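Heads up, one of the protein chains got dropped from this complex, but the rest are sitting where they should.
Think of it as A and B in the order they're written, each chain with its own count starting at 1.
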Amino acid sequence: MTANTTDTGRRGGADRGRTGLLLLTSVILAGCEGQQSALAPSGEDARVLGNLFWVMLGGAVILWLLVNGLFFYVTRINRAALSRRFANGLIVGGGVIFPTIVLGGLLTYGLSIMPDQRAPGDGLTLRVTGEQWWWRVEYWPEGAETPIVAANEIRLPAGERSEIRLDSARVIHSFWIPSLGGKMDMFPGRETRMSLKPEVAGRWRGQCAEFCGASHALMAFEVVAMPPDDFNAWLQAQAAPATSPTTDAARRGARIFAREGCGACHAVRGTGARGAVGPDLTHVGSRLSLGAGTLTTTLADFERWIAHTGAIKPEVEMPGYGHLGAAELADLAQYLKGLE
Amino acid sequence: MSDTDQTGPTGPYPPTADMLAEPVPQGEQDRTAAELRAAWAPPTGWRYFTAVNNSEVGLWYALTAFGFMLLAGVLALVMRLQLALPDNDLISADRFNQFFTMHGSAMMFLFAVPMFEAIAILILPAFLGGRDMPFPRLSAFGFWCFVIGGVFVMGSLLFDAAPTAGWFMYPPLATQDEGPGSDIWLLGLSFIEIASIAAAVELIVGALKCRPPGMRVNIMPLYAWYVLVVGGMILFAFPPLIAGDFLFELERSFDWPFFDPTRGGDPMLWQHLFWIFGHPEVYIVFLPSIAIAAMVIPTVARRPIVGYSWIVLSAVGTGFLSFGLWVHHMFTTGLPNISLGFFSAASEAVVIPTGIQLFAFAATLIAGRVKMSLPMLWIAGALAIFTAGGLTGVMLAIAPFNWQVHDSYFIVAHLHYTLFGGMVFPVIAGVYYFFPFIRKKMLSERLGRWAFWLIFTGFNVTFLPMHLTGLLGMPRRIFTYPEASGWGWLNMISTLGAFVIAAGFVVFVWDLLRSKGSQTQVPRNPWDAGTLEWSHDVPEEYWGARSIPHITSRYPLWDDPDLVARMDAGRYYLPDSPHGHRETLVTSVIDASPELAQRVTGPTWITLWAAAFTGGAFIFPTFHMYPPAIVSGAFAVVCILYWLWTSTARPPEHGMRDAGLGLRLPTYASGPKAVGWWAVWITMLGDATAFASVVFGFFFYWTAKPDFPPEGAMHAAPALVGLAVLVLALSWALTLGARHWNGAGRVGAARGALVAAPLLAAGGCAALIASVQALEPASHVYPAIIWALMIWVVAHAMVGIIMQLYCLAGSVSGKLTPRHDADLWNVTLFWHFLCLTVLVAGAVIGLAPGVL
Partner (left out) sequence: MSDEHRPDPDEERREFREERESLWRITLAPATWVAHFVASYGVVAVTCAKAPDLLGAARLGLGLFTLVALAIILWLGWRAWRQWDVRNTGDYTNALGEAEDRHQFLGHAAVLLALISAIGVVYGTLPVVMLETCR
């Protein structure tokens, strides 16, 4: 090897060091703002896992430097034959004794945090069903006989551990809110469970993590944790039937909704629309997103969604209603936006 | 004793120093060299593609696999472009899904595993001072299967019909998928998996039985140890996937609900079968690549490897432990914590042998006087990357952390760190190291460094940020993401890095393909290495080794300065080919004492035809064209029978052969001394594993479902099942009897048994088919799995019948005699396994419903 390339090697090392430092800084910066970040934990489970990560990262960085430093030393800095005894000791010490102890310790640490991560909930139970590509959500407060049905949004009481029961309609999905905790897969025909405890009120984003078809990328949801009293008030409002349209435009929209047969797939409680194929729209106007975390709930987005459904979300089951005129779309949007 | 009756070697062994020191007369040298050159001459012109020699087939195999890798890499580049910006619409969701499915599938099935096979076929015989692999036509058949299957699967991209359900093909998504995508994946890749198993059989037999005399197991090149371990792993890892494919395709084609929860099926079974394959697969890819490092590092350190036994331990230990990791791909499926704990524990335990391996390398470099070279630069890069991937692997093995990052970009980063560091870099190191051996030219040092730094830097720029992308919540396999996610800048960096990697590969490929005509001839041992492959001939000869040496140390070229000259002079074994046959030496498993001069097969078109028709049998069903598939399958059987009949286990004209150094060796063997018997044994081990996987399915349903078998379900008719088992067992007994009587010279009795046995077997099949007629396999998973077991047994019994008839025909035509009975030994061995299969299947179909 020429001296020249050895220098390149060292420079490369220094560059990597700087990149590493930059990255580390940005980890901290970006971690603070991420809505979907495992590094900005707001739930008890995510916090424990975050700590686990930092501990492991620290260990991993040290070990990487030691091992690669050793290789660098023997191939670049001191190429002479060194002690055979040391070499043998290295295999036994570095290859067996040290890793056995460290890995045993890490394994024990990992196992010890598993039971709490799957603790049962304290009261509220949610039932979330994965659909292609949206989320059917049912709230079952303690002692409830029938659920309060919603979709594409998860609200939780802050400071309490809520039980979440998961299943799926057709294919496998995975329910993941990185800021609150780990993920759990959702299977057709097999119920899985998890529990989450947001420690503060706040708003985050969750997303499907198991590939589930064409629009897997567009299967997200908003997550809101509220102080328990606010949560209860919100839940009561969700239980109520839909409000009647108050403006002319909204009333026209309601008629278009009926005429176009939207009720065959969607339910708007308190009206004739009782479909259960698509998301319940009783309070769609008050949700934080449309199309499972894809659009906002502005009037313009309602119109876009209804007219260009398939273009926004490939292979979605809902047909696009592009044949409706601009005026009719606007009316329909008014109606839906009014369903608060 | 007459010549043909002799079954063991005669003459002095091991050779003494005096015998080896005696010079070979020049005239003798020239004559034998000419004989050998004629026997091993490669076919020319368009007949070049009939070649079956390991140096040809291995090279084609490697280049094809590398070509698929480049294609899969291009798919990755397009995906990186799509993800460079948030809300990008460069390609559609469907195309993106096709691309990532094919990127993963091609990298795994068309590059990583075939590349191992290719390299092993190419260089293992050279490590072992051998002439060729024991079954050259099998290698060629495997290669052509691979080409046909690979082109078919990759070609589907051009028709926008590629599979879209991910390389893991999880049902119900993949089973419900419309269009032929999933079928293309299942049938195309099953076909290639079978080729992989063929290669594994060949490599295991090669490492066990085709070593040079004196190369005891403690002085085998480490590469051979790794090949042995990896071959064994393939035998136990691929069959579960083949069993899974079998069930999956039955569901796709006939709507049998193995994975459909509405009719008692369970998608989790596929996940188990897939990952029982999928995790060992990672080590199947990793170990042979690290084996290249184990060959390069002693050369660089200019001393024997330190901790040979430790590395053997590490390879064998990793081989075992890697089968206890599969559920770590399923940590988020809701299995009980304790169950996850076992896999967490095994996933941590497997780190220890891997670490030992790396520390043994470090120790060798410490104890040696290091002379850096381009291959070592790539190995160093591999270690830097692999250790990072290994350390994130340690993190991911901790189940709760896995719950957080599973299926996120953190995993994408981790797996590329392990596979680039554990496979791509060492393989490229191997290309630089072995290029002078393969092409008798050197690759450019300067271009090599350029390629290294481009790929190394590009790799880290691409994949290091992905750890963070994943922790910030970006899931895998998404074709787009919103701007608000904040992942845009990280993805942009990754995309830029990906193109730097691509630039590095352009340099590498240019270096590989550019004309090196003006280069002066490469020195014979350019790296001053100590292992046998560097005794190769420059300029190239096709005979592998001029004469097969007697080996007494791990680094013969270092320890025996006369060795190469004596090999060249034809001083050692099999320096000639008196009858113009291609031959290689077969030795004993533990101590490699010579047993047999094995005739190996030469160029032929039949392997290509057999592969083409086998391809038809797999490809037509993709389009639900069953009659052509059956016809094609029948032609494939005919081709294979023709191939076997004309070129294997023929009674030799000369029973003994002068092998050199006074040693006389038999040229025919049957039973455990024959390589064919070993091949059948090893193949059947894999087959038994696949069958066990189907049986596992039965019991899996029983544990996973509260109502399995469902109440009031119809069962197979017990009397008919019992009859089938009895009759098939009788057929087995008669086959065994035929071997015994034939060996004892009672040829008439043997032929009688071989007439009765297939009739009984056919009757057994009929009884078994009749026993399940009342069951409706599309109605529920219970009748479906019983039908699947029935089909498995009947299909095997039909192969068994063909084998019995083959032996009968051999006996009648004189191919099979009391002395030359290798076929009958092999068929009996097959029937041992078949009998076991029948007993187990009979118990599961007939008895289990009553017990459970």
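In the analysis below, a contact is a pair of C-beta atoms (placed from the backbone, for glycine too) under 8 Å apart; a residue touches a chain by one contact, two chains touch by 3 or more.
Just so we're clear, the structure is a prediction, and the values are computed from it rather than from any experiment.
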item: Chain not shown, its touching partners among those shown; value: A, B
item: Selected from B:33, B:250, B:352 or B:478 as touching the chain missing from the view; value: B:352
item: Touch criterion as defined above, residue of A:88, A:243 or A:286 at the omitted chain; value: A:88
item: Option from B:330, B:461, B:551 or B:617 whose C-beta touches the chain left out; value: B:551
item: Residue of B:324, B:718 or B:818 in touch with the missing chain, whole complex considered; value: B:324
item: For chain A, residues in touch with the removed chain; value: 88, 96, 100, 103-104, 107-108, 111-112, 114-115, 118
item: Absent-chain interface as seen on chain B, which is shown; value: 8-13, 214-219, 304, 308-310, 312-313, 316-317, 320-321, 323-324, 336-342, 344-346, 348-349, 352-353, 551-554, 588-591, 593-595, 703-704
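What we mean here is this: only the chains that are shown with their structure count from here on.
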item: Whole-Å separation of chain centres (CA-atom averages), chain A against chain B; value: 39
item: Contact set on chain B toward chain A in their complex; value: 92-94, 97, 164-166, 170, 172-173, 176, 261-262, 266-268, 300, 303, 306-307, 310, 332-334, 337, 340-341, 344-345, 348-349, 351-352, 355-360, 362-373, 376-377, 380, 383-384, 387-388, 391-392, 394-395, 398-408, 449, 453, 456-457, 460, 464-465, 468, 471-482, 484-486
item: For the chain A and chain B complex, residues of the former touching the latter; value: 1, 5, 8, 12, 16, 19, 23, 26-27, 30-31, 33-39, 46, 48-49, 52-53, 56-57, 60, 63-64, 67-68, 70-72, 74-76, 79-84, 86-88, 90-91, 94-96, 99-100, 103-104, 106-107, 109-111, 113-115, 117-118, 170-172, 174, 176, 178-179, 181-185, 187-190, 192-193, 205, 207-218, 294, 314-315
